[in-house]
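Missing here: one protein chain of the complex. Every other protein chain is in place.
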Amino acid sequence: MPVDTRRDVTTRSRSELWRRRLLPVVLLGGGLALAGCSGGAPSALNPAGSGAGRVANLWWLLFWISIAVFVEVMAVLAWALLFRRRRDARVRHGQPLRFVTIAGAGIPLVILVTVYAIGLRDLAALGDGPDPGAPTIEVTGHKWWWEVRVQGGAGATANELHIPVGEKVRVRLRTADVLHSFWVPQLMPKTDLIAGEVRETWLHADRAGSYRGQCAEYCGTQHAHMAFLVVAEPRQDFDAWVARLAAPAAAPQTDAQRRGQAAFVQGSCAGCHTIRGTGANGRIGPDLSDVGSRWSIGAGAVPNDGGHLGGWIANPQTVKPGNYMPPQPVDPGQLPDLIAYLRSLK
Amino acid sequence: MSTTAAPAPGASRQDLTLLEEHWGERPSLRSWFSTVDHKRIGRRYLVTAGLFFFLAGVSALTMRTQLARPESRLLSPQEYNQLFTMHGTAMIFLFATPMLFGFGNFLVPLMIGSRDMAFPKLNAFGYWVFLLAGLFMWVSLPFGAAPNAGWFAYVPLTERVNTPGLHLDVYSLGLLFLGIATTAASINFIVTALKLRAPGMSLNRVPLFVWAIVATAFMVIFALPALNLDNAMLFLDRRFGTHFFDPGAAGNVLLWQHLFWIFGHPDVYIIVMPALGIVSAVLPAFTRRGVVGYPLIVLAIVTIAIISFGVWVHHMFATGLPRLSYSFFSAASSIITIPSGIQIFAWLATMALGRLVLKVPLLYLIGFIVTFVLGGFTGAMFALTAFDQQVTDSYFVVAHFHYVLIGGAVFPMLAGIYYWLPKITGRMYHEGLGRWAFWLVFAGMHVTFFPMHLYGLFGMPRRVYTYRSEPGWDAWNLVSTIGSYLLAIGLLLVLIGVVHAIRRGRPAPPDPWGGDSLEWSTESPPKPYNFPVLPEVHSLHPTWDEPSRESMGAGATEDRILAEGRRTLFTSELDGRRERVVEMPEASLQPLVLALALLVFFTTMLFAWYPVAIAAVVVVAATIGVWLWPPRRPERELGVST
Amino acid sequence: MSTRGGIAAATGTEALTTELPVGRSTGWWGMVMFVATEATLFACLLGSYFYLRFQHGGSWPPGDISKPKLLVPLVMTGVLLPSSLPVVWAEHGIRKGQRWRLRAGLAATLVMGATFLILQASEYADKLREFTITTNAYGSLFFVITGFHGLHVLVGLTMISWLLAASLRGGSFGAHRHDRVRNAAIYWHFVDVVWAAILFTIYLSPRL
Partner (left out) sequence: MSAHPGPRARLAGGLLLWYAVLGGAVAWAVHLFAAWGVDELTCASGRERIGALPLQAVVAIAVVLPALATVGALLAAALVWRRTAHPPEGLDEHPVRRSRLLAVVAIWSNLLFLAIIVLGGAALLVLPPCLR
C-alpha cells in the first residue's frame, strides 16, 4: 500500500506501542481504547502537528470527564436497580430537589464553564496562523480531486502536497465547483471550501512522515474517493519539491517512453491534462507532470502502479464510477508505452 | 393506593347511548376515509410512520452491508448516495416526528381530559398530507430519482448544474408538502392544550408529555418556515433560474446552511423533546411515584425549546466564519446541556426514590438513560469549536447522533409502544418476547454505533459509499455491520410482539400499570367519546388522586357530560377555568379531498405541468372555502340588528 | 390611583397571578399561530435579503440595477395600510349586529386591496424593463419577496371576498357569531404589517 511504504516506520513512537499493548486493559476498563487500536490509520488521536495535537489533548480531557460523569450516572442507576427493585404499589412523594439541582445543574455548570474556557483558548490557538512570510500552498477542490499549487509557482500537482517539517505553512482553499472540506486528521481540523469564497488554514507537522487527508464535506457521487496526502519533509526536500513543480516534466528516456509521450500529446489525453514542457496543456483534469511519483491514482481510489494505471486509462469508470474521465479509446498496443511514459514522470 | 379498577361512569345509560350516537362511527369504507377521531388518526400516524421506519431501516441495512468490507461493490455510488439520503430524510421527517405526533394525537386529548383535538378535521387533513408526502418521496426511489445529496442538501451540489434530474426537486417539493402536515398538527396541538384541558388542569398540573408536545409544536411553528423558505428558494433556483445561492450573481451558498440549520437544530429537539416527554410519562407507573422535580422538568422543556434556536452555527463550525461569532453559539450549545442534565438527574432521582417495577417499558427507559447520556457527552463535546472542527463530518458525528436519536427518541418510543399498547389496542403484549427484543435492540444499537466513535476519530469521513482498507477502519466497520443486523432482528421482534399482542394478547384492563395520567381512567381501548364524564382535575396525578377520580363518577355536573350532541368543554389557557361548551365537527371527506388536491399540485409542479397545478390550487381554495363556510343560522340566534 | 399605589397593586400577589391571556377561542389561537409561523417565514425572507446584501459587500443593488424609486411604493403603502381600518370598522359593526357595516367595510377593503395589486402590477412592469428574477440574486430577492407578499394579499382578498359572499347570503354572521370575521381580519392586518417591513427592506434600506 503506497501510504505505508512512504510512512516513516521509525516515527511510530514507543508510547504508541505501549498504548497498543494497553488496548485490552482499556477496553475492559472503559470500553474506549482509542489511540492504541488506530494503528496506521490517519487518526486524530495520533497527532503529528501542533493543531491536531492541541485538539487531541482537548479530547482526552473531555474523554476523562465523560467517563467520570458516566460512572456517576451509572452508580445512581445501579443503586436504584439493586436496592429499589421491589414490587410495591404504594405511591410515594417527596422532592429531593437539591440532589437534582446540584447533580443535574451545578456540577455540569462548573464542568461546562471550565471546558468552554479551555476550548476558547484552543480556538484562539488554532486561529494563530503562520507568519506573513511563510510558504503558501494554493489548494483547489474539484469533483473529485485536489489541485495543488505553490503560491507564485507556475506548475500544479494533484492530491499531494508537501510541507517542511516544523514550520507552519499557510494553505489557501478554493473550490472550482461544490463544497469540499480539507481535513488532515493528524495535522489539523477541517476547513470547508466555500464556493465563491477563499478560506485559509495552516498545516504544521512536528515529525516527518506522510499524512492522509480526505474531503470531509459530502460533494457528490465520488465523495468517497477524494483523498490526498500531506508529506512532511525536511526543508531542503520541500524546496526541491517546490522547484520541481515549477520545472518542466521529465523528458522521456526510452523509446517506449517517447512513443508514450507522442501518444499522450497527440491523443485525447492532452485535451484534458497538462504535462509541462510538452504540447499537452488541457486544464480540465489534473496536471500529470509528476504523476509517476504520486501515491495513488484517482485521489486515493487505487494504488499507483503499472497495472492499476493501465486499468484506469482503459476505463476509469470501472475504477471510480461517475468521475469525469471517460473511457479512453487507446490502441492496446499503445497502452504499455503510455504507462511507461506516465510512470517515468517523477 | 391501588388504581386497577376504573371508576364507575357518572353518566347514565341514556347519556352513554347518546354519546355513542353522536361520536361513534359505523365501520364503512366512507367512515374509513372520513374519520376525524383523534385516536384513529393517531393510530394511523403510528402505523404509517412505522412503515417509513421500516423502509428507511432497510436502506440502512443495505448500506451497512455495503460498508462491511472495504471496497465492496454491492452498491454503486449513485445507489448508495440515494439510499443514505433517503435514510436520513425519511428517519427525520417521515418517521421520528410523525411517530411522536402519532403518540401525541392519540394521547394528548386523553391526557388532558378532552373528547378530541381542537381541530379534528385539520387533524385528519394533516395525516393525509403526511401519508401522501411520504409516498411522494419514497416512490422516487425505484425510479432512481430519489434525493441524493444528503438530508441537508447543501448548495451548490444541489443546484441543477451539479445535480440534474428530478432528485432534488423531489426533495424540495416533498418537504414543502410534508411541512403543511407538520405545521397543521403543531397548531392543533398548541390550541388543544391551551383550550381543551379538563377543568382544574392549571398550568402546574399539565402532564409533562403534554408540555413536551406543546413545546415541540412551538418549535415547529418557528423553525419550519426556515426550511420551507430554503426549499422554496432551492426549487426556484433549480427550476426558474433565480440566484439565491449563486455566488457568481450576488447569491451566497452559506445562506442555505444558515437557514437549513436554523430549522435543523431545533429539529433535533423537535424529535427528542416529545420522546423525553414519553420518558416522564412512563416513569411514574414503573417507579410508583411522580417524577421528581416537576417544575424543573418544565423548566428544562421550555428552555431547551428556546435555546435550541440559538445553536445552529455549531453545524457550521468548519465553514471558516469569524471565530468570535462561533463563540456565541458555542456558549449556547454548552449551556443547553444543563437543562438536559437536570432532566436526566430528575429521572434518576425518581428511580432512586421510587420502587422499580422492572417491566419492558422500564427496561427501555434504562436503556434510554445509558444511551442518551453517552450521546449527550459527545453532544457537549461538539459545543467546543476546536473539537468540533476535528470530528465534524466524520463517523464520530454519525455515532453521536445515532446515540442521541436512537437512545433519545427510539428507545422512549419503544417504551411508549409497550406502555400504551394496552390502551391503544386493548391487548397486553408478551413480556418474555418484549425482553428478548429489548436486549437485542440494546446490544445491537451499541455494537453498531459505538465503534463509529472510534473509526470517526481514526479519520473516516461520513457519507462515503466505500473506503480504502485502513487499519482501525476495516474491523470496526465489520463490527458495526454485525451490530446493525442484531438491531434489525431486535426491531423485528418488537414488530412480532405488537402483532402477537393484537392477535393473541390478553384483553387489557383499563389501567394495567397503575398509571398516573387521565388516559388510564378510560376504557382500553377508549370509547369514541373518550370520557363518559369529562374529569375535574385536582392534582398533577389525577388518576392517583381520589377527588379527581371521583369527579368522573356519580354526581357529575351536566357541563361535563355533554351528551346532547358532539360537544366538549373549553377552559381558560393558564388556570383551566371553565369557559364554554362547544360543538365539535362531524366526520368529513373534505380533509382527504384537500390533501389529494395538494398531491396533484405538488406532483404537477414536479413534472412542470403548470396549468394543472393552477387548477389544483383552485380546487384547494374551493375546498377550504366550502370547509369553512359558515352554517346558516336563524337571524335571531345570530343577533342581527336591522 | 396614585403611582405608588399603582406600582404596589401591580406588583401584588393578585396582579402577578392574574391570568393573561384569557377567553380566546380555538379559532383565534389557530389563526394567531398560523400568522406566527407565516411571520417567521417573512422574517427569514427579509433576513435572507440582508444576509445576501451584506455578504455581497460592494454597491447594492448589485450590477447595473439602480436604487429603487419610491413614488409608486409609497402610493401602494398609502392604499394598503389604511385598508385595515374598514376591516376594523366592519368587525366592530358585526359585533353590534350591524350587518351593513360588515358588508360596506369588507367591500371597501376589497377595493383598496385590489388597487394595491394593480399598482404592484404596474410597478412590476416598470422593474421588468430594468431587471428580472433571473438577473441576479437581487432580482430574485426583489420579485420573490414582493411576489410572495402579493400572493398573501391575493389570499387575503380571497378571504375578504369569501366573507363578503357569506355575509350577503344572510344567516351567516351576527353579534353572537363572528369568529370568521375576526380571524380573516387578523390575517388581513398581518398582510398589512408585513408590507411595512417590506417597504423598509426593499425600498428604504438601500438608501440608508
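Worth pointing out:
All chains are identified by letter, namely A, B and C, in their written order; residue positions are counted from 1 within each chain.
The rule is simple: a residue touches a chain if its C-beta (ideal position, glycine included) is under 8 Å from a C-beta of that chain, and two chains touch if they have at least 3 such contacts.
This one's a predicted model, so the numbers in the text were calculated from it and none came from an experiment.
Although one chain is omitted from the display, it touches the following shown chains in the full assembly: A, B, C. Interface note for the absent chain: among B:16, B:135 or B:299, the touching residue is B:299. Taking the complete complex into account, B:328 is the one of B:240, B:328 or B:610 that touches the chain left out. Per the touch definition above, the residue from B:443, B:574 or B:619 contacting the chain not shown is B:574. Against the chain not displayed here, chain B makes contact via residues 202-204, 295-296, 298-299, 302-303, 306-307, 309-310, 313, 320-325, 327-332, 334-335, 338-339, 574-575. Within the complete assembly, residues 1, 5-6, 8-20, 50-51, 54-55, 57 of chain C touch the chain that is not shown. Take chain A: the residues that touch the chain left off the picture are 105, 109, 113, 116-117, 120-121, 123-124, 127, 199-200.
We take it that only the chains that are shown with their structure count from here on.
Chain A and chain B have Cα centroids lying 38 Å from one another. Averaged C-alpha coordinates put the centre of chain B at 32 Å from the centre of chain C.
We define each chain's centre as the mean of its Cα atoms; on that basis chain A and chain C are separated by 52 Å. Within chain A, not a single residue touches two or more of the remaining chains.
Of all residues in chain B, only 118-119, 122, 183, 186-188, 190-191, 194-196, 221-222, 224-226, 228-229, 233, 236, 240-244, 246, 249-252, 254-255, 258-259, 262, 570, 572-575, 577, 579, 582, 621, 625, 628-630, 632-635, 637-641 touch chain C in the complex they form.
Per the touch definition, chain B reaches chain A in the complex via residues 1-2, 76-78, 81, 149-150, 154-157, 162-163, 247-248, 252-254, 288-290, 292-293, 296, 318-320, 323, 326-327, 330-331, 334-335, 337-338, 341-346, 348-349, 351-358, 366, 369-370, 373-374, 377-378, 380-381, 383-387, 389-394, 450, 453-455, 457-473, 514, 516, 541, 544. For chain C in complex with chain B, the residues that touch the partner chain are 19-26, 29-30, 33-34, 36-38, 40-41, 43-45, 48, 51-52, 55-56, 62-63, 96-99, 133-141, 144, 158, 162, 166, 169-177, 180.
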